[in-house]
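Every protein chain of the complex appears in place save one, which is left out.
Right after this comes chain A.
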Amino acid sequence: MPSLLFCGPKMAACGIVISIWGVIMLAMLGIFFSAKSAVLIEDVPFTEEDIRGDQNPPGNIYGLYNQVGINCFIAAGIYVAVGAVSLCQVRLNKRQEYMVT
């Protein structure tokens, strides 16, 4: 079976750090988008049509907020997977270092 190790110890450590940061920050962003925070209005992909042609204001905008929030949660989930892979790489690296010396 070929070795599952494909990155060195430093790269794996970076992977873990960015994953942890990504999970925390994207989860919090998801929460804030779901809470319809006004400060994040520029990050929501709305157009003029959404505002003017809205039957039930501000339903369209709220829908877009929810969409972006779900996107953030999914991205956080992907980062959990990336973090797990990095953790495996760190363990494999440690084992290899232990075996060589």
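Please note the rule applied: a contact is a pair of C-beta atoms (placed from the backbone, for glycine too) under 8 Å apart; a residue touches a chain by one contact, two chains touch by 3 or more; residues count from 1.
Note that in this section contacts and distances are computed from a predicted model.
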item	value
Protein name (UniProt record) of the chain left out of view, among "V-type proton ATPase subunit a", "Acyl-CoA thioesterase 16", "AP complex subunit beta" or "Fanconi anemia group F protein"	"V-type proton ATPase subunit a"
Identified contact with the non-displayed chain, of A:4, A:39 or A:99	A:39
Footprint left on chain A by the chain that the document does not show	18, 21-22, 25-26, 29, 37-45, 52, 64, 67-68, 71-72, 74-75, 78-79, 82, 101
